[in-house]
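All protein chains but one are shown at their positions in the complex.
Chains here go by letter, A, B, C, D, E, F and G, matching the order in which they are written, and residues are numbered from 1 within each.
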Amino acid sequence: MTHEILFAGFGGQGVLSMGMTLAYAGLVEGKEVSWMPSYGPEMRGGTANCVVIISTKPISSPLVTRFDAVLALNQPSVLKFEHAVKPNGILMYDSDACIIPPSRTDITVVPVPAEDEARKLNNMKVKNMVMLGSFLSACEVVSIASVVKALAQVLPERYHHLLEINHQALLRGEQLVVDAATPIV
Amino acid sequence: MTHEILFAGFGGQGVLSMGMTLAYAGLVEGKEVSWMPSYGPEMRGGTANCVVIISTKPISSPLVTRFDAVLALNQPSVLKFEHAVKPNGILMYDSDACIIPPSRTDITVVPVPAEDEARKLNNMKVKNMVMLGSFLSACEVVSIASVVKALAQVLPERYHHLLEINHQALLRGEQLVVDAATPIV
Amino acid sequence: MAIIRGTVAIDVETCKGCELCIEACPQESLKLSKGINKQGYHYAVLVQDNCTGCVNCALVCPDAVITVYRARKGGKRERIAEIRNVQRDIRISIDELQEGKVTS
Amino acid sequence: MAIIRGTVAIDVETCKGCELCIEACPQESLKLSKGINKQGYHYAVLVQDNCTGCVNCALVCPDAVITVYRARKGGKRERIAEIRNVQRDIRISIDELQEGKVTS
Amino acid sequence: MSEPLLMKGNEALAEAVIRAGCRAYFGYPITPQSEILEYLTAEARERGMVVLQVESELAAINMVYGAAGAGVRAMTSSSSPGISLMQEGLSYIASAELPCLVVNVNRGGPGLGTIQPSQGDYFQATKGGGHGDYRLLVLAPDSVQEMADFVFDGFDLADKYRNPVMILADGALGQMMEKVVFREYDPKDHETAKPWATTGKSGGRERNIITSLHIQPEKMEDINKHLQEKYRKMQTEVRYELIHTDDADIVLVAYGLAARICHSAVEMGRNKGLKLGLLRPKTLYPYPYDMVRELSAKVKGMHVVELNSGQMVEDVRLGVNGKVPVTFFGRMGGMIPSPEEVLASVEARIAQLHDEPREEQIYA
Amino acid sequence: MSEPLLMKGNEALAEAVIRAGCRAYFGYPITPQSEILEYLTAEARERGMVVLQVESELAAINMVYGAAGAGVRAMTSSSSPGISLMQEGLSYIASAELPCLVVNVNRGGPGLGTIQPSQGDYFQATKGGGHGDYRLLVLAPDSVQEMADFVFDGFDLADKYRNPVMILADGALGQMMEKVVFREYDPKDHETAKPWATTGKSGGRERNIITSLHIQPEKMEDINKHLQEKYRKMQTEVRYELIHTDDADIVLVAYGLAARICHSAVEMGRNKGLKLGLLRPKTLYPYPYDMVRELSAKVKGMHVVELNSGQMVEDVRLGVNGKVPVTFFGRMGGMIPSPEEVLASVEARIAQLHDEPREEQIYA
Amino acid sequence: MPEVAELQPALEAVWTKPETLTETRMHYCPGCGHGVVHKLLMEVVDELGIRQDTIGVAPVGCSVFAYQYLDVDMQEAAHGRAAAVATGIKRVLPDKYVFSYQGDGDLAAIGTAETIHAANRGENILVLFINNGIYGMTGGQMAPTTLIGMKTSTTPEGRETATMGYPLKITELLAMLPGVYSVSRHAVYSPNTVRALKKAITKAFQYQKEKKGYCLIEVVSNCPSGWKMTPVESNKWLEKNMLPLYPLGDIKVEGTLVQPVQKKEGQHS
Partner (left out) sequence: MPEVAELQPALEAVWTKPETLTETRMHYCPGCGHGVVHKLLMEVVDELGIRQDTIGVAPVGCSVFAYQYLDVDMQEAAHGRAAAVATGIKRVLPDKYVFSYQGDGDLAAIGTAETIHAANRGENILVLFINNGIYGMTGGQMAPTTLIGMKTSTTPEGRETATMGYPLKITELLAMLPGVYSVSRHAVYSPNTVRALKKAITKAFQYQKEKKGYCLIEVVSNCPSGWKMTPVESNKWLEKNMLPLYPLGDIKVEGTLVQPVQKKEGQHS
């Protein structure tokens, strides 16, 4: 089983670390993982994205262009990557940051009010973990428990007081999808 | 028939142009010719030498290390190149500039009092042509007439008033060898 | 409601919301929108009718987004627009916008 | 015939005959030889016994050819060599010379 | 054996550099390898290493010359255009026989090109992009793990042969995160005496001279003979990986990232009943010609896959020496093929295996 | 046809440069080719050419980029270490498809080496010493005459293909004097339209951009495909000389100075009753693989002679593709073999013609 | 809301985007000074009517894509070699206006030799030197011009002089060369600085027409991304921290130095 997942948004939204956390969680579960950021000047202006592959087999190339799932944290990412989702794949996006929703019908589109949810937690930084929680709820690539373990590795010691709030955000994200039997539009 | 000849001396003694004149004379006679100078920092301190090949066949490499004839205008050149003369070859040197004469017996050693002869002509610069004249007398690679034609090519127009004195020097050089039935020691 | 002296046209789709124009405007005529453009940026909008057409905003704008207009000399000065309360709730969503240059 | 104050030893085989020492000597004690060394150079020789051991020649010599000696302070000054007419006919041919440093 | 960590290839390499006892790094930023410089700068002070961001790649390689000549483990890293600027310096280093490590995180060329992964610098690395007859020892990692491992091996080989070693990776290997485990390695156990180093002429020894100038061609030829002799000795260091080659009809040959993709393609092909195998050279110089020759005696064809227009394929052809057809599939300019694409290229070729090799280069 | 003149190779080349309508030369002194710069400086003013001695080879090659991009015939020249410094620039020029001429008067390396003649830069010239997949068109003169001739051909080919052309000579060809006759050549008859040149965006055209940057790998791959397609077209330009190959048992393969020596060796061998022939490539890229293949079908062996440790021999092996044994004889570091030595190497090999090629490299 | 068209009888456009700026959206980060300089450069080209006679050279750096925005003939030079490329162009097309546009890494690090020698030869070109004290393009590493104490990705604790040396005031060095005709330092963080820069560019092109020789304009600029600040913060930081070391104004006017080339800050202490 192989999952190829793209994370995309503005720099500063924690896009890269969201991917890294997931990859680490895969490692925790003994899976093969790879994480690959986009790099280069097209990244000027602060967009950021990364591809995470989690697999039970050795990973060939960390660079893929079609994804099982795309997690988009801003509008340009939705516009840019909607068409990179494989048929029957998932496109999950922060519905608070996007005006133009995706239009494809051959994929599962999951709007997540991540910004609102983060605001409720009084910490806009955990928006990414809300999204990740929602994603893992929709698609069980790794367990939330592994993500929590991974977070302890990804976060430098000096930020460990933030582990708790991140954990909460993950759970809230998970819950959001559970609550919505059908995708929230 | 191929002649491989080395000209050696201090820079400023006209060593390179002596070789060039001979090569040009070969060209005048429709022969294959090449002229190759030594170049590089071992030439610091003003030594200069060049190899001229005159042949009736195409010339393979212009760089050879054993010579049919060596014309040495100073002491270091005699010391350095005596052993590069092929057996039965010729080593001709300016006896006025050398204290230590060559010692090989398997070659023809021809001392030429070129400096004295040039002094008699009131022009120290033509020492090289005295030597060349002597050489062509000893070994008829090209005719003196061809050399005179060549000189007109090698010398820039503004020096053409010197053609005459050079011609004389050649003839004097020729005569020196004719006069000495056996090599002058 | 003043007689207009100048105004600006902002190409909101090209604007990157850097706020340099806002900083440069001596009249405090400009603010960032609440809404975002297709690139995901909040963009500059004219929020007061006190623009003098001094071009400061256009000079500092790195993306050459702003066109500045000034009342013709000697021309009749007339009221041409009313901007009300706009600071409190600027939200222009993308589908309301036409392609190309749009005045805000 | 003066009491010697200084003298020089010239490594004539290393000398290149550049004449810088000659130019630098305030005593005009040095000249070029008529003869040549193995490299084909005329070389510097001491031609007067008026050398003061001022080391000027050694300082400017690019090839570190010259060793300079000076009478020991307080030491007895004695005549140690006579140099006669040497300017007129300096010609030392190579075979007369030993290997290594040779005083001229 | 430490715990497995998740690290970027560039960072794993940099961490290995410190652990390998490298004493000096000189470099200039260039994507996709600037993390090496950044990681080392951050660690430098605490871990006692000289790390200097300098004015250019030219300066960097010549500082490596100086530091390596002074007897310490020294290195630089860059990416394609920066490595081109080092060619004169590399020729000097090889000629003066200075051990050092040079990392090229290859991006798409020629020219400024892209910053995406490529293998377009194979010829430059293996045949000598600088002037004269010299060789780098070239290691080609295919994972973050090997990005680290080859640093240790690289420094050891450099010291063993007094020869510059190049790690030729690509942008993806530099940028990606993957699991890595650092080997136990105490630099003290790997120290080589360097009596030739310019550390000051003390202890009554003759002065040491680091040079590549031998104006007498006879002498320079001797130097060259010595180098050639050394390169012949280096042939014993050849390293490669074989996958499913025992019963293969067609052997794919690929290194680095391309080899990973080929590995998947081979598995996919096997699932379809195609007898595919893979030869992955880990050393590009010395090249595993012998293994290529051995394989060519028992397979029906070789299929080379590279992220370039066909460079290593020449070495494969030299090894095969006409015994079986050699075909090629490549992507260029920073493009990466998928395993499906590679497999398709193999299938497309299987039918034509008897064509004349030279006409068979195809470009997707 | 002018009168035959006696000229140095470097000077004949420089004279041809002016006659070929070259408008700009940028260079830095280095032995054994400084005469090119010196000759051109002396002639520049009167003959209306921009000739600039600049601060380095790096500057020179990038000025050539600028001038060639501005639409004029432009060039530089150097020798081995200086050419190494140009590798980044050459990769840029090839990628941006700028026609220009680069002359390498090869000396003995690696490193500072000697200033004596060598062919040690064959790989660098033909496989690409810079980064990425690109090729120079490489011409290898063997006489002062060709030093001049190949300048005209070089500029014409450069313009035809919008590709940098390299003349790869050696120190001896640069320094020696020989007869030369300048061909009739009016640059006006050879002018190519250069609508892509940056001469100012006038006449309502789109602006012209000279660049090698294509950050999207898809685009960069297209550029590469275009280049590869062009290189395939360039294969038609292959040039070589055959001597006594009709009935030869053994064909020597050599270029430049080595070919002259081989020519003598072949004649000497024929006098001794040995059926020797000579293939002399005049273009090193494109390489005469087809002729090598054709010859390998009818001879007993090929014997490659180079002034290096064995570089072109790889291309010969690629062409021969195992059909007959290929042997090698080389001198390095500025040494030049005599015809006798070459003949001896042939004779020594004749007995062993059935050995495995790879083991047969010998070094005199 | 009224369309601008409706306002036309009463209003006239007093600032519009220059014609020689292409319609392509610039890739620069929000608030980056590169855009401002591009815009000014093209305004001047428009005003002087020299678009058809202008050839630009782009560097490697964030402004590597300058040619996508400036609608004049352009060449993209290798990193650091823009001055050499510009020399190549200008020498064969002496009657065209040739400018190079270079960052501080490009001009003052890898391109130092080409920069100094083009200036010393007095090449008749305009060099626009964008000094943002950092390598923007490659993700914020130290540049030769990085301030003492300034944090970058390769000076995580701030640049310190003991190992990394001093900020390099290459503009002052260049001003000393006799072949250099005009040198000034500008900025674009405020409307007035923008106005001043525009005048300087205009003058430089006029000098070039008169074949006066090498003209250099340094623009002290920002890099919000590399500095990790908002654009507005970055401009304030620039004014406060960059300008004391890199003071604005004329340094050499028509061949004569007008500012003491040494400042206290440039001195060893």
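Keep in mind that, in the parts below, a contact is a pair of C-beta atoms (placed from the backbone, for glycine too) under 8 Å apart; a residue touches a chain by one contact, two chains touch by 3 or more.
Computed from a predicted structure; not experimentally measured.
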Checklist outcome for this item: Full-complex touch with the removed chain, picking from E:58, E:115 or E:167, is E:58
Item to check | Interface with the undisplayed chain - residues on chain E | outcome: 23-24, 26, 50, 52, 54-56, 58-60, 62-70, 72, 74, 88-89, 92, 96, 198-203, 207-213
Checklist outcome for this item: Logged for chain D, residues touching the omitted partner chain are 4, 6-7, 9, 14, 16-20, 23-24, 41, 53-56, 58-64, 66-72, 75-78, 80-81, 101, 103-104
Checklist entry - Of the residues in chain G, which ones touch the absent chain? => result 109-113, 116-117, 120-122, 144, 161-166, 168, 172-173, 176-181, 213, 255-257, 261-262, 266-269
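We take it that only the chains that are shown with their structure count from here on.
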Next on the checklist: If each step moves to a chain the current one touches, what is the fewest number of steps from chain D to chain G?
Outcome noted: 3
Next on the checklist: Of the pairs A-C and A-E, which shows more C-beta pairs in contact?
Outcome noted: A-E
Checklist entry - Centre to centre, by mean C-alpha position, how many angstrom separate chain C and chain E? => result 56
Checklist entry - Between chain A and chain D, what's the gap in Å when you average each chain's C-alpha atoms? => result 90
Next on the checklist: So the centre of each chain is just the mean of its C-alpha atoms; given that, what is the distance between chain E and chain F in Å?
Outcome noted: 28
Checklist entry - On chain G, where are the residues touching two or more other chains? => result 28-30, 64-65, 76, 78, 137
Checklist entry - Taking each residue of chain B in turn, which ones touch at least two of the other chains? => result 40-41
